[in-house]
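One chain of protein is taken out of this complex; the other chains stay put.
Per-chain numbering from 1; labels A, B and C assigned in written order.
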Amino acid sequence: MKKLINDPNQVVDDMLAGMVEAHSDKLKRLPDTNVMIRKDAPVSGKVGIISGGGSGHEPAHAGYVGKGMLDGAVCGEVFTSPTPDQILAAIQAVDSGKGVLLIIKNYTGDMMNFEMAAEMAEAEGIQVAKVVVNDDVAVEDSTYTTGRRGIAGTVFVHKIAGALAEQGATLAEVEAVAKKTVENVRSMGMALTPCTVPAAGKPGFELGENEIEIGMGIHGEPGIEKTSIQSADEIAQILLNNILEDLPLKEHDKVAVMINGLGATPLMELYIIHKKVSEILREKRIHIHETFVGEFMTSLEMAGCSISLLKLDDQLSELLDAQADTIAFKK
Amino acid sequence: MKKLINDPNQVVDDMLAGMVEAHSDKLKRLPDTNVMIRKDAPVSGKVGIISGGGSGHEPAHAGYVGKGMLDGAVCGEVFTSPTPDQILAAIQAVDSGKGVLLIIKNYTGDMMNFEMAAEMAEAEGIQVAKVVVNDDVAVEDSTYTTGRRGIAGTVFVHKIAGALAEQGATLAEVEAVAKKTVENVRSMGMALTPCTVPAAGKPGFELGENEIEIGMGIHGEPGIEKTSIQSADEIAQILLNNILEDLPLKEHDKVAVMINGLGATPLMELYIIHKKVSEILREKRIHIHETFVGEFMTSLEMAGCSISLLKLDDQLSELLDAQADTIAFKK
Amino acid sequence: MLWNVEQAKKWIKRLNDKIQENKAYLTELDQAIGDGDHGLNMARGLQEAANKIADSHYDDLGSLFKDVGMTLIAKVGGASGPLYGTAFMKASLVLKDRKEADRNAFVAAFSAALDGLKMRGKAQVGDKTMIDVWDPVIAWMKSHETIRANELVDLSKEKMEDTKELEAKKGRAAYLGKRSVGHLDPGAVSSYLLFASLAESFEKGESAP
Partner (left out) sequence: MLWNVEQAKKWIKRLNDKIQENKAYLTELDQAIGDGDHGLNMARGLQEAANKIADSHYDDLGSLFKDVGMTLIAKVGGASGPLYGTAFMKASLVLKDRKEADRNAFVAAFSAALDGLKMRGKAQVGDKTMIDVWDPVIAWMKSHETIRANELVDLSKEKMEDTKELEAKKGRAAYLGKRSVGHLDPGAVSSYLLFASLAESFEKGESAP
């Protein structure tokens, strides 16, 4: 394992320290926590929005803290859900009295820890609403299992809920638009290489010289199948087919597209993927409102990508276009 | 070699096609070339600014095309300087009559190709000025050799020259501020892993399980020495020491810092590096005006980082802060 | 039989030792069908819990269990943190104000812990989780007057090993579907270590409920 780190057990703390140094105009760190909040939190008259999860997905989630997106990000250990006390501290710090929305990715650990924190906050008299993101179509959606994972589509939920909250909407309104976003966003990823949790010291899984994993999660959880390397066009087609099967789109529908790198994928390759994605959507006469290409929800130094599609109506596209000023997302 | 590509010989063309699809609001591609220009080029009353070089450094250089930065980016084959005919086409396309500044990184190939293009453009009556970026302190600066390479510090030159040009300054003024930026910027990089030129099909060099290369260039050119892996703090110290030896800074001097990932480095690690960089600068009472952490000048999927320091005066910091709206750099 | 604060403390210390020893192993198991942090999570949390209780004085078992539960909730994270944390918290309610636990109180505490796990995680037997160890072990405790160390360790080991053939329905391994078959569940293994360290405490005479 070659990484630019000091102590594998200190990576989250060191990272957050460096982040605060770099972006003290936007962020502050709640003392003695791994919680990053807006410099001006709590923003009076505004619903607070909190997201978070394990670290290792940077710029998620602290990169989205700022005007027009999140009020707070709770950063767990690498790939490990943060604990309820930290989430509670974040809720307390960003609540201006208008309540707090928790944006949770659908993982058992995140679900349980955020729920416990929500219960504690409610016991203190803070209004809390929750929205669970489960955009990953690689996972079967069944009531008998834990359901689908939340992956890169979460960034759209941050953006849209954050934009509405910035306008002074109520907690119920912000919750509703966040849920609407979740209902309209689908994603799927694939990996070319594994990644190494620093404290684990070795890769989470193995892929052969010519093997790729289709439907990869963002924590090294395996996907649908291991297969041999294919062309960018074929991979784009596979991911997009799976998404379109699940998110039926008609001619003239409007979407936002996110081509997300998992950490070690050159932008060049993401654009090559997008070439095919835009071709396919054009053929189907689906209108791309905006395309986001880059690293939005990573998995340490994993090579690979995910594609997300968000079906837009007028409200969603207006909120997507609204101003945002965060480290990783500016509009 | 596992990459998200179709044909190794088509990567630049495919990438540019995907880029235009994704960002047609900002960019257009000159027909039958690998030149990307501002949607609204030529901007009347404005000096045109062109940069470019081999591809594989994305978001450099097309990611910096837009308001407040570049008017055009000339994209060569991977790690190969673009040819004079392409550069000439870019010059012709962005010249509004106020002349064109070429921002050239100091590589023999870039120097020769841009010079040939400049001669051709001048023969056509277009005013052309050139500035050569040579910020890499890893390379000995000697008049007997080719001198220092241009690396990530180039992005500051784009930003500052672009901001002044946007204000309507003359070619001589824009050239002067670009030169001043070059004089005040220093960088140095290191690599944890090599990268693979798609058409070459195998890594450009090898590093052992625990080896790193200090002073790495952005094309896989080796640096000062191979050494064994060290802590992030030690690496930050080595790179910064080399920079500070060359760019003498006094107490209360003001700098901009760029912590640049080479392609496969998680943001987490870049922030860990910055933690130490900010500590060292604070100890020396050097004031950080702004910090940029991310991927600005990459080397395909190389893991590693570079640090750049730009010494600021009032003019430079004002231009650095000025508005910019490009794919990869927004202010 | 009587189980007191000193004995419970020794158990937690022993459990922590076992978890530290098996940190890499638990992480490897989690790499196969999860995200590779179970050993790291458990080692971080148990170490904190062991430190916490070593430095504190307890008048009753309830406050000891509460401290362990709170520490696990605050330090483990992931899925296992809220689960183990809740288990200890629920047990602490039963053990509140008790200097010692007799067999019935002991079993009632572990039974409450299991209820806490089920309440929190909503998993059922057969879902390939720690429940597949806890549920049969608690049932066995309830139906046996004497909790014999060797039987406890054998049973929890057997149930842990049985998770290998299950297809995961809950937790991160569920994303693998059939590909989860053939791998032990990491949480079932840490639960086995929990019961095995309990059994060892009994054998060492540190306690004998």
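As a working rule, a contact is a pair of C-beta atoms (placed from the backbone, for glycine too) under 8 Å apart; a residue touches a chain by one contact, two chains touch by 3 or more.
Being a predicted model, the structure only gives us computed values, none of them experimental.
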## Note on the structure
Among the displayed chains, the hidden one touches B
### Query
Which residue, B:25, B:40, B:85 or B:183, contacts the hidden chain when the whole complex is considered?
B:85
### Task
Consider the whole complex, including the chain that is not shown, and state which of B:140, B:183, B:245 or B:313 touches that chain.
B:140
### Message
Just checking the interface: what residues of chain B touch the absent partner chain?
### Response
54, 76-85, 107-109, 112-113, 116, 138-140, 144-146, 149, 197, 199-200, 204-205, 217, 219-223
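Definition applied: only the chains that are shown with their structure count from here on.
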### Task
Spell out the chains that contact chain B while also contacting chain C.
A
### Query
Could you state the distance in Å from the CA-based centre of chain B to that of chain C?
54
### Query
What whole-number Å value describes the gap between the mean CA coordinates of chain A and chain C?
32
### Task
Any chance you could list the residues of chain C touching two or more other chains?
none
